[in-house]
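Note that one protein chain is taken out, while the other chains of the complex remain in position.
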Amino acid sequence: MTKLIIPLLALVALAFAPNFVSAYGLGLLIGAATYVTLASAWALFSGHTHYVSLATVAFYGTGAYCMAVLNEALPYWAVLLCAGGIGATMAALVGLSTLRLQGVYFVIFSFGLAELVRQLITWYEVNVTGTLGRYIFLDISARDIYWQMLALGAATIALTAWIHRSRLGMALRVIGDDEAVAAHSGINLARVKLIAFVLSAVILTLAGAITSPRYVYVEPAIVFNPTVSFLTVIMALLGGANRLWGPALGAVPLFLVFEWLSTNFPDSYPIFMGLLFIGVVFLLPDGILAGIEKLRARRKVQS
Amino acid sequence: MSFLAIEHAVKQFGGLRAVDDVSFSLKRGEIVGLLGPNGSGKTTLINLISGALPASAGTITLNGQQLTGLRRDKIARCGVARTFQLVRILPSLTLIENVKIPAVFGHKAHWGAAAERVAKDALAMVGLSERATMSAGDLTYIDQKRLELARALAAEPELLLLDEWLAGLNPTELEEGIKLISELRDSGLTILMVEHIIDAVRALCPRVVVMNSGKLIADEQTDKALTDPAVVTAYLGEDVDA
Partner (left out) sequence: MILTTLILGLVLGSTYALLALGLTLQYGIARIMNLAYGELTLVGAFVLVAVFQQLGLSPLIAMILIAPAGYALGWFLYQGMMRPLVKRSGARGRLEVDSILATFGLLFLIQGILLMLFGANFTSISYLDRGVNVLGVSVALNRLIAFGICVVAGGALVLALAKTRWGLIMRAVALTPGSAPLVGIDVNKVARQGFALGTALAVVAGASIAMYQTFSATDGVVFTMKALVIVIMGGVGNVKGALVAGIALGLLETFVATAIDPGLTLAATFAIFLVVLLWRPQGLFGAR
């Protein structure tokens, strides 16, 4: 029971947090909530399967762009619905063409997907609509955005918890260990991978749509910033991508660190990110949570 | 009526015919040894039946249901379970989880307590019950083999394909292994087993089929086959692990 009560209490506390912080603090809260959502949604698919998706921003940016294009024509909730639908369709197309192959093909494809979407939208805007940038004027306060993102993040973690206990989660773990065994045990590889990938993509797209009013001005180069994809991956890995709370645990501190770095040392930012990636792969291959468990186990043995 | 029917199965790898027009069948509850020198196409045939590789030609049916052309997971859900020549376990899962997988996703599709029970029974069968919550990656080679058999059994299969499951066991373990398979046979399971250990084949299989360079060269009683000149010639020059 405590397993449920503590997160719920934390969620309530977080919901009241905007009352106690400045506008800048609220901005940080939104950013942290966004990355918790992104990292958790990423891990929903990539955490167990080891299919490393580098395409987070392809979906996030698409969501933001949906909001920018549709917000004047449709009511807010309908735009979110559209964004989710478009994200799902995109993920289904990408998944159907790459997920039945070896993992490395998927990685490569996802590596270039954001750039591809960005080029296509840019080309379309320049040649067809004739407007490259778009403004989002919506009557939504920063608090609203924060609450929506908090809700999406909580929903993502709840969904992950549910999946971990379901047949889907079991199948994903087996696929991560050995696809041949999974298939010969009766698991439909393509379907399982596709379902998880689409679920993850819908959340990523929604996250983009929800945060987009914060940008006010949206253009492809802004919302398809590849750094978002890379940050998401390293956050989830640092915390532990196959744990329920791992991505959230990695996302909050790293978001704050990168926020600080990007204002104080914008030039050395990539170097730091590179060293962090290498450090995590070599020192914490399964994330902080698994590292702590190992330490504890070792202490137990010693005492 | 035959339970497993293999008709004119062919597998072509570029210019090589790894399985060349092979036909034979198994009756329900029968246990048959699949023999042949290394590289004769035995494992490829197992792969064709279990769907790991698509057949280039021919048909394979189980209980009247066509298997050729189906995906691996569909074939598994038709009631075909297998072990692998090079043992494949799921190292990051516990033993009980390893075994639960086919119980959940196999052709009986259990969930919850039922899946748990099937998995526990399968582990008990191979004598791994006490270590159910251990991580499978920490097992010794022999125990990994046992676990793999338990996993195949937890699928509650109609047809069990064993690919050199007895290979690499020491004499005591071999004896236990033979006893285990004979128990399975007595329970009415249909088994096709690739095996090099002739003593084990003699003890378990009344009938064998023999392959050489992709072709079926014998399908007869075990004693007869082992003195069949064609079979003996096929094995000459090869080390017979007997």
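Which chain is which? They are A and B, in the order written, and residues in each are numbered from 1.
Keep in mind that, in the parts below, contacts are C-beta pairs under 8 Å (C-beta built on N, C-alpha and C of every residue); 3 or more make two chains touch, one makes a residue touch a chain.
This structure is a prediction, so every number in the text was calculated from the model and none was measured.
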Per the touch definition above, residue among A:26, A:68, A:223 or A:237 touching the missing chain: A:237
Residue of A:34, A:56, A:98 or A:148 in touch with the missing chain, whole complex considered: A:98
Residues from subunit A at the interface with the omitted partner, ascending: 50, 52, 54, 97-98, 101, 103-105, 107-109, 111-112, 115-116, 119-120, 122-123, 126-127, 177-178, 226, 230, 233, 237, 267-282, 285
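What we mean here is this: only the chains that are shown with their structure count from here on.
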Separation of mean Cα positions, subunit B and subunit A [Å, integer]: 43
Subunit B - residues contacting subunit A, complex: 50-52, 71-73, 76-77, 81-82, 84, 88-93, 97, 100-102, 104-107, 109, 111, 151, 155
Interfacial residue positions of subunit A with respect to subunit B in the complex: 167, 170-171, 173-174, 176-178, 180-189
